[in-house]
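These notes concern the structure reproduced below.
Just one protein chain is left out here, and the rest sit where they should.
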Amino acid sequence: MLINCVAYQDGKKLADIPIEAISDYIGRPDCFVWAALRDATPEELKQMQEEFSLHELAVEDAMRGHQRPKIEEYGDSLFAVVQTVELSGEQLAIGEVDVFVGANYVLSVRSNASQGFLGVRARAEREPHLLSKGSAFVLYALMDAVVDRYFPVVDMLETELETIEERIFIHGSQRANIERLYELKRKVLLLRHAVAPLMDAVGKLYGGRVPAICSHTQEYFRDVHDHLYRINGSLDAMRDTISTAIQVNLSMVAIEESEVNKRLAAWAAIFAVFTAFAGIWGMNFKFMPELDWKFGYPAAVGVMVGVCGYLYYLFKKSGWL
Amino acid sequence: MLINCVAYQDGKKLADIPIEAISDYIGRPDCFVWAALRDATPEELKQMQEEFSLHELAVEDAMRGHQRPKIEEYGDSLFAVVQTVELSGEQLAIGEVDVFVGANYVLSVRSNASQGFLGVRARAEREPHLLSKGSAFVLYALMDAVVDRYFPVVDMLETELETIEERIFIHGSQRANIERLYELKRKVLLLRHAVAPLMDAVGKLYGGRVPAICSHTQEYFRDVHDHLYRINGSLDAMRDTISTAIQVNLSMVAIEESEVNKRLAAWAAIFAVFTAFAGIWGMNFKFMPELDWKFGYPAAVGVMVGVCGYLYYLFKKSGWL
Amino acid sequence: MLINCVAYQDGKKLADIPIEAISDYIGRPDCFVWAALRDATPEELKQMQEEFSLHELAVEDAMRGHQRPKIEEYGDSLFAVVQTVELSGEQLAIGEVDVFVGANYVLSVRSNASQGFLGVRARAEREPHLLSKGSAFVLYALMDAVVDRYFPVVDMLETELETIEERIFIHGSQRANIERLYELKRKVLLLRHAVAPLMDAVGKLYGGRVPAICSHTQEYFRDVHDHLYRINGSLDAMRDTISTAIQVNLSMVAIEESEVNKRLAAWAAIFAVFTAFAGIWGMNFKFMPELDWKFGYPAAVGVMVGVCGYLYYLFKKSGWL
Amino acid sequence: MLINCVAYQDGKKLADIPIEAISDYIGRPDCFVWAALRDATPEELKQMQEEFSLHELAVEDAMRGHQRPKIEEYGDSLFAVVQTVELSGEQLAIGEVDVFVGANYVLSVRSNASQGFLGVRARAEREPHLLSKGSAFVLYALMDAVVDRYFPVVDMLETELETIEERIFIHGSQRANIERLYELKRKVLLLRHAVAPLMDAVGKLYGGRVPAICSHTQEYFRDVHDHLYRINGSLDAMRDTISTAIQVNLSMVAIEESEVNKRLAAWAAIFAVFTAFAGIWGMNFKFMPELDWKFGYPAAVGVMVGVCGYLYYLFKKSGWL
Partner (left out) sequence: MLINCVAYQDGKKLADIPIEAISDYIGRPDCFVWAALRDATPEELKQMQEEFSLHELAVEDAMRGHQRPKIEEYGDSLFAVVQTVELSGEQLAIGEVDVFVGANYVLSVRSNASQGFLGVRARAEREPHLLSKGSAFVLYALMDAVVDRYFPVVDMLETELETIEERIFIHGSQRANIERLYELKRKVLLLRHAVAPLMDAVGKLYGGRVPAICSHTQEYFRDVHDHLYRINGSLDAMRDTISTAIQVNLSMVAIEESEVNKRLAAWAAIFAVFTAFAGIWGMNFKFMPELDWKFGYPAAVGVMVGVCGYLYYLFKKSGWL
């Protein structure tokens, strides 16, 4: 579905143009066309391929979808794939934005992403001195928007990790913790799959040998790279912390197990002593003088309770109970 | 066993040719020969070596088989080894395709692979503008076919992992999970052995210093590389997840163990109390007034049941039962 | 908040100057301005941006804060972000110092850092032959001051680790150890986040291709790099040791558990034997001659105590008790 | 001990020569000398040093022995150290072959290796067209022979690993498995120490900047490198699998422990119930009507057996027994 298709000159909007007119405007010097598709059908992509003269392999990738983030050069043009990551309740929803960039056109194709990029276009049109840098600046603006939307996801994941960390040494929360840690790890990996390859790809858009169309916007791509680097660092730290937390959680299970076992052992000992005494005076020997005493029974119970009470005291003191 | 041997000119099929005629056709400019063997005998390979003037060490490798995936240059020609990975029931079957590529010939030798490459040849013949790029394009087409067949295997492995993940926190499934995780890890390693070295090798067919015969098909090899990179990324993520899952599984064993122990401790305590009371009234003291009461017996049983019931309530409340 | 703003010539202080005068002094050859802000408001930064002609993206980073440590080139000028790490009771407090460096100016912006850099300026003014090296030397002096403050933090963390190590094989300290190890790991990661990226960044200020303004102070930056490298090495060693300590701690839990279990088993066996004997002589058979013996009862108790005593001796000898 | 010392010209054997004649033959163009020592004494090495003008440091290394595999350039000559790995019963025996290679000589010194290299010499003499490539080809042939002997060792280790894997989920084999896994890991590390440094060293004999005497045999060294790379890959995979197997083994111990505990708990419960009932009817209350019933006893036993039987059924159903 075509969202919009606009021609710009010197950073200013010329006109909304129909698809058929694209190839005309592309021909004009100092003019560039910025088109945006959403959940494009193969037919729409075919049409765009003809208008913009896109490379066959790039269009194939866009049709198939589910690409890893990457930036590929096809002659003078670029084909960029970035993944959007959005919070959808407790889950992360992964979408994809494919951007075809030539010297005088930008075509973005968004799939499975609920948030659009109208805001990006609006802000760009309000800053003609930036937009006049051409199509590479539009690529930057789109990437920057996608990457900025990673930050709240990272924050959410870090908050979740902190919540788990607060509960990690609390009795009886180990099962819940391990489930949440596993789920969190899954999400961190998901986000990392969007971030890490993109970071590598963007790193090639500044510094060393840079594609010609990006040569005047290097500092902007370095800025995007820096953001991705920071996010990646946070994700690596989280992975490390989650691994440690899983190990620590296992230790806590073992420690609690050990405490339960000690308590079990203590109570078992107390009752075993009690039962042993009762067993003695339950024997049927003829000559057991204490059985005939007037206060033998209460004395016996007293001894039993006394001994067990003393054991209880000992175990309490040694921390087993 | 020779499958077929065809000469092409300008991307179009000239003729099926007999083995003896190969060296003639190879001599003609603008003409190339594409031969395919299956489970070749040493004699067949010797014959091919003579017709195509293949390098001794490369032929030796093809005879021995069980090579790691690689692409080696011998002068102007290439020797590529790729592994096929096919689903055979629950198991993965590893086969091998050795491809000898020269400026005007391609010889593929397939071993232990149930699926052939007739479809690759058919499609190539339907697209003469591509086939006219020569032998390097055929190498690409063969590799692409092999790599495309990795995807369903990856999907199967990912499905298996998700199935295990759904059962990882379910009571009593730990033994089955650990067996399945181990088996899955084995398969991931197997596939990784086919993918990772090939990825490194294909990475040298585009970008920097490229073998002469591949210089016009770089974008195609980059496409194959990209697919391999994506698969490799998935496999790495699976390895990471499997490691975590094994750890988590161990934690779950310990947690369940701990819960069983608590329940055991609780019931042991209840019966120990019950038995202790019975022991008291089983003692043979002469003066135990309650033994002579009319309703002593039901009262005693009542006390025993009451105390134990109260214990049961306490344990239930604290989550031990 | 502006702390101070001073113009220097040939390493000697010229005058405290008002903000408005900055752009004048910057224009003079051989003269440079060193200004320092603390917890700057966006307005102050805007004003500075105009006076020093700072790059928009760098100023944006300084406004947003919470940057990772880095050193970026903007044309001929540098933008450096370093993190301060201070002990705040048991916790680590992370602050940030952003430094803008041009050929003839230095602007430092400090946030969330309790300790200032007045001492750095004072020492620099006492050594005019060093200060005359210009703005890059000031950058070095500021970095050196920040990095020097990492050392006591590292010492504190190492002391904490040693304290835990001394307790790692002591009975019953496993729960406390694991909590402290986890907390320590967290702090090590925090410090490492300040150190590692800065080390990489400083590594580019000497040796190979160096920004022009740093070319005469390379040996100083190598010195800072060397300090960071040393700290980083210590942190890596601590991470490694903490990982091992966590594993060892788990082993100690299991070993103590095992010892408790053995003791439990031994006592259970002793009392089971005792109770079994009591059970025998508590049976109601008519013909049990020993029940009628005069000294049957003490003999029986003697046998019971004797057997259990012997068991106790056996267990003691085998180390179970 | 000198094994043999032969002079070759154009790939053909000239004559067996005495040690003293070596320096004469080395002087002739197109002629090279191939000498082989075994468990050489320092005196023999000194003599060889003089005849071949070997570098002092290389000879020192050969005398001391126990070098890591390496290939060092001394001016125009090479000094190669390779380790032989042989099966000696269940154990691996590590030997060493030091090879001094100059433009017109090869000196191999074998230590602690039971298998010799007479076969290598014999085969080389049967292929004069290869031997005529000179001393570098002899180095290749020796290395190839050593590396070929690694393969059966790798096979043996892989077979051992498979045997363990088959037993990993079998009840009660955990102790044996862990011992065998540890032993296997030790052997894998041992072999890896022979393979990995050699792989790195051989990697420098083809491709980029290559020592002059190896320039015409690059494809052969690439072949050796390829073999080493394959072995190294297998060893890495085995290390990874062993690590996982050790973890899985621990999980299996915990799982079996847990199953034993459940069974213990179940039987404990059954007997506790049995004993509790017996305790009730063993009490000495006067008014316990059921004690006077004619069939009270069999009824009581019936109830006890019935309840316990029902418990048994319940536990059986829930999988605890």
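Lettered A, B, C and D in written order, each chain numbered from 1.
The rule is short, and it goes like this: a contact is a pair of C-beta atoms (placed from the backbone, for glycine too) under 8 Å apart; a residue touches a chain by one contact, two chains touch by 3 or more.
Since the structure is predicted, the reported quantities are computational estimates derived from the model, not experimental observations.
Novice: Taking the whole complex into account, name the chains on display that the unshown chain touches.
Specialist: Contacts of the omitted chain with visible chains: C, D.
Novice: For the full complex, which residue in D:Ala15, D:Leu57 or D:Leu87 touches the chain that was left out?
Specialist: Considering all chains, including the one not shown, the answer is D:Leu57.
Novice: Among D:Leu14, D:Val210, D:Val301 or D:Leu314, which one touches the chain that has been omitted from the display?
Specialist: Counting the whole complex, the residue in contact with the absent chain is D:Val301.
Novice: Taking the full complex into account, find the residue in D:Gln49, D:Thr84, D:Ser108 or D:Gln174 that is in contact with the omitted chain.
Specialist: Checking each option in D:Gln49, D:Thr84, D:Ser108 or D:Gln174, the one touching the absent chain turns out to be D:Gln174.
Novice: Go through chain C and note every residue touching the omitted chain.
Specialist: Those residues of chain C that touch the unshown chain are 168-169, 219-220, 222-223, 226, 229-230, 233, 237, 240-241, 244-245, 247-248, 250-252, 254-255, 257-258, 261-262, 264-265, 268-269, 272-273, 275-276, 279-280, 282-288, 319.
Novice: So that we can see where the missing chain sits, which residues of chain D does it touch?
Specialist: 55, 57, 67-68, 70, 72, 74, 172, 174-175, 178-179, 181-182, 185-186, 189, 193, 197, 243, 246-247, 249-250, 253-254, 256-257, 260-261, 263-264, 267-268, 271-272, 274-275, 278-279, 281-284, 288, 290-297, 300-301, 304
As a convention for this text, only the chains that are shown with their structure count from here on.
Novice: For the sequence-identical pair chain A and chain D, what is the superposition rotation angle on Cα atoms, to the nearest 5 degrees?
Specialist: To bring chain A onto chain D, one rotates by 145 degrees.
Novice: Centroid of chain A to centroid of chain B, CA atoms only: how many Å?
Specialist: Result: the chain centres lie 25 Å from each other.
Novice: Two or more other chains in contact with one residue: find those residues in chain B.
Specialist: Within chain B, the residues that touch at least two other chains are 247, 250, 254, 257, 261, 264, 268, 272, 275, 279, 282-284, 288.
Novice: Is the way these chains touch best called a line, a ring, a star, complete, or other?
Specialist: Shape of the chain contacts: a line, open at both ends.
Novice: According to the definition already given, which pairs of chains are in contact?
Specialist: A-B, A-C, B-D
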